[in-house]
Structure formats: structure tokens, C-alpha cells
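Let me give you the structure first, and then I'll get to my questions.
Here the complex is missing a single protein chain, while all its other protein chains stay put.
Here is subunit A:
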Amino acid sequence: MIAQAIFIIILGAAIYLFAKNAGKIRRNILLGKDADRSDQPALRWKVMAKVALGQTKMVKRPVAAVMHFFIYVGFIIINLEVLEIMIDGIFGSHRIFSHPLGGLYNLLIGGFEVLALLVLTACVVFLCRRNVVRLKRFSGIEMTEWPKSDANYILIIEILLMTAFLTMNAADYKLQLLHFGHYVTAGSFPVSSVIAPLLPNGSGALVMLERGCWWFHIIGILAFLNYLPYSKHFHILLAFPNVYYSNLNEKGKFTNMASVTNEVKAMLDSSFVPENTGEPARFGVKDVTDLTWKNLMEAYTCTECGRCTSVCPANITGKLLSPRKIMMDTRDRLTEVGNNIDKHGKDHDDGKALLDNYITREELWACTTCNACVDACPVNINPLEIITEMRRYVVMEESQAPASLNNMFGNVENNGAPWKYSQADRLNWAQND
């Protein structure tokens, strides 16, 4: 009874805390500007099924794809077992699904064990890739101590959880063989039966081990749940809505700014009366609150895998720009803005902004807008949109474009071409063959 009460209290507290922190993330995302992504729901579901559920963009890197697939499937399917653990915890039962499910239960538990082993293996491989082989993709200026630790924590926690799960099963299996107490014969243990001989033989020690692992496993899961809002691992939740709300247009298509359209129309035609669209506070993006909610959702979805940066022509050739850093900076700044709201209330100005305090102009101007980063992202994040929106701010609000680009603007405006040629000479090519 006491165990049940403790379990219910821990479970309730964990869910409450998670809901609170997830709610803050939701609030932060909604600080962004409107963007309509409600069109074509059928296509959106299809894209989500393919890209998020089916992980089709992961296959470009086969090793990572297979390992990630193990962890992903393991996570989803082993959660069925977590459901049983929850019910057992609340009602004080033991392996409550074993009776109604019968033979299927054996199959399921056996399957969970195989998956747990695969997850464990994948996590070890991932740890090695990060810490022993040191793949280049996992380094870079933005990969400071915290992002590196974050990645390692996630992998270590998953290894511990899977180890606890398998040890729990191994102890249970041994107790079943001893026909001890309420340990009914249920489940099949293809993996844990192998490690069972390593465990003590005394029933008392086995019960302690089984219970200890049971508690460690479930408290571990609840603690991990509450780690998510602080971690890049939040992608396991946001990947799905983020892909659902993907940009469905051709990647080459940039948004046309409606606020500019009104001004240009008024300029070209003096009789034009603009509709009152509610003028934006500023052109382009200076701080995270100038971005759309979708940009902000993407920042929380990014799991810092670095596929974007590894294909970025600017980054490859040693420039400062890293698309991953753009996303990480956006998230860090948004978290800061959110914390300011918590501490000082809405509309607090801390004198900082995404531009300059986080993302430098050198980074912005190094982009070739080639869309390689957008194409590479397994969850359809678009760092390029943030870069171009910030360029818009720098150019239209500050008139701070590099001098050579200002020359180009002048040529386009005056000669109708980016170079200093006369428009009257535009057909000269037809004469000289």
C-alpha cells in the first residue's frame, strides 16, 4: 500500500512538472508571429507519415539511420511495457497483462527484450561515435560543453534504463523458476535469461534486485521525461508536429512580405490605397519574437545532429556560419526571453537580441541560400528562413548591408541589372557572334 501511494505521488509530481515545463515551451513558441500552416491537411499528414514516422530523410546516412531506428522503435514499443509498469505501480499488481494476453504476452516481452538490447547497442555505438571516433559532425563552435554533455546524458540515461529493464526481467525470470511468491510464470526472456546466471541465487536478494530495478527504471523514465524540456531530446515530441507544419512550397520560394507590397504599390501608383493590414513593428527579424511560431517550434525541435552544418558550403569552407548554430542560438535566446517573462513579466527589455548578441552579421552574410541545410534536416527545419529574415532586418531597418551589396542594389535600381551596365545595351549580345 505504501509503495502504491509513493508511486502515485511520484507519478503525479512528474506529470505535473512536465506539463508545467512543456506549457512554458508552448507559451514561448506562441511568442512568435502568425504563420498560416493550416492548408492541405491531407498532404501534411502524408509528409508527417513519411518524414517523421517513416524517417525517410535519415537514410542518407545509413549507419546513423539504422542505429536511430533501433532507438526510435525501441522507445515507442517498449512504452507498451511502461504502460503495464504504470498499472502495476498504481494497483500493486505484478505483470497484470500476462493473464489476459496469454501467449501474446510472451511474444511481447520477448520482443521488448530484443529491442532493449538493440537500443543498448545503438546507444553504445552512438557514445563511441561522439567520444571515441569523434565524428566531425558532432563538433563545431556551437558544440560547447552543454550540448556535448546533453547528448552524452541522453545516451547514458537510455543505457541505464535498458540495463535496469533487462536486469529486472532477469531477476523476475529467476524468481519465476523458483516459483517464488507472486512471481507467476509469464513472459519469455531471450536476452535476460542469458544474464540471469550472473545474478545471485537467493530469493531475497533477487526480490530486492527485481524491485530495485523496477523502481529505478520507472523513476528513471519519469525523471527523463522531465529532462526533455531542458534538452535537445525534446525532438522526440516535437518532430511530429514540426514536420506536419512543414513548408510545402518549393524550397526556392521565399516569402513575399505583404507589408512591403503595400508600400511598393503605393510608391508605384499614387492612387493606391493600402488595406490596413496592421503594420508590423519592424521589417525582418532582430529578435526571436520577430520570428514566426514555426521558426520557434523548429528551434525546440532541433536535436543538434549537425546534418545541416555538415552540408553547408560556407561551413565546409571554413566560414563562421553554421546552420545548426542558427537554430541553437534561436532556442537559447527564446529560453532567455521566456525566463525574462517568468521573472520580470511580459514586455521586459533585457537590452539583448538574437542579432549581434547571438548571431553575428558575419554568419548571416556567409550564406549562399543554397538550401542544402533545409534539405538535409531529417525533421524539415529551415535555418535559411531565419538567416534571410535577419538579412531583411539588417538591410531594410538598418541599411547595414555590406558596401558591395549596396552597390549591387544601386545598380539594380538604376540600371535594371546588378552590374553597372546601361539598360540600353541589354540586347547587344544579339549583335556580336
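Going forward, contacts are C-beta pairs under 8 Å (C-beta built on N, C-alpha and C of every residue); 3 or more make two chains touch, one makes a residue touch a chain; residues count from 1.
Assume contacts and distances are computed from a predicted model.
J.: When one chain of this assembly is omitted, its UniProt record names it as which of these: "Branched-chain amino acid ABC transporter permease", "Cysteine-rich domain-containing protein", "NADP oxidoreductase" or "Acetolactate synthase small subunit"?
T.: For the chain not displayed, UniProt's protein name is "Cysteine-rich domain-containing protein".
J.: From the list A:Ala314, A:Leu334, A:Leu355 or A:Ile386, pick the residue that touches the absent chain.
T.: The missing chain is touched by A:Ala314.
J.: Of A:Ala42, A:Val132 or A:Ala424, which sits in contact with the chain we cannot see?
T.: Checking each option in A:Ala42, A:Val132 or A:Ala424, the one touching the absent chain turns out to be A:Ala424.
J.: Contact with the hidden chain only, please: which subunit A residues?
T.: Per the touch rule, subunit A residues meeting the hidden chain are 60, 249-254, 256-257, 260-261, 263-265, 267-268, 283-284, 311, 313-314, 316-321, 362, 365-372, 374-375, 388, 390-396, 401-402, 404-405, 407-409, 412-413, 416-419, 421, 423-430, 432-433.
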